[in-house]
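My questions will all concern the structure given below.
Only one protein chain is missing from this complex, and each of the others stays in its spot.
Coming up: subunit A.
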Amino acid sequence: MNTEIGVELLKELQRTTEQLPKYDQSLVQKVIEETNRKQEQLHEMVKQKKYEDTISKTKLHILNYMIERNEQILTSYHLERGKKLIEMRWDFGSVIPNQIRENITQNEESFHHEYCQILEDYMNSLDLDLTQDHQPPSNDLYIEVRVLKDYGQIFIDGGQSIVELKKNSRLFLRRVDAENLIREGVLEHIISN
């Protein structure tokens, strides 16, 4: 059918309840094939100089329109997934969660990786970590956290001291030092009332 597979591709992305559904290689492939078939048809018609009468002209227009539509669909599909991968960098740091890694292609993985690199370069040039501070700072300079998994040693207090993160231990850390680790799921903020 004409350009309907592509619509299916986008609907799949829209309908999903998952953060990022599995990359639909076969459907993408079908859309690419369909687009190329239309391109061949169009090419063939031009070669046979079938563009004199009105019917042929209309046919050419429609073919061209279908090709453009499919291209637009493929672009949207890949851009939308790319956007989600970018959001992930801001939400959980540069490591891709396992359940998501299963759903993405090699290309997408390197896209994510390169994005992290570009962002890192920018932040290094500013000497500021922009992924910190998603919420306005509270009055507490220090917060109490529980360590959820063994993580090894980290530098705190601007590199002045080192602390070992061992599973199940409780620590009193600076909010800035703890924030990104909380988002990565290494630490849990203990909120006492």
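Here, contacts are C-beta pairs under 8 Å (C-beta built on N, C-alpha and C of every residue); 3 or more make two chains touch, one makes a residue touch a chain; residues count from 1.
Assume contacts and distances are computed from a predicted model.
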Options "Protein DIS3 homolog", "Putative exosome complex component RRP41", "Integrator complex subunit 14" or "DNA replication complex GINS protein SLD5": UniProt name of the undisplayed chain: "DNA replication complex GINS protein SLD5"
Options A:Q14, A:T54 or A:S125, residue touching the unrepresented chain: A:S125
Hidden-chain contact residue, picked from the options A:N2, A:Q19, A:T58 or A:T75: A:T75
Which residue of A:F92, A:F111 or A:Y151 touches the chain not shown here: A:F111
Interface residues of subunit A (partner: the chain not displayed): 28, 32, 35-36, 39-40, 67-68, 71, 74-75, 78-79, 82, 86, 105, 107-108, 111, 114-115, 118-119, 121-122, 125-133, 136-137, 139, 141, 158, 175-176
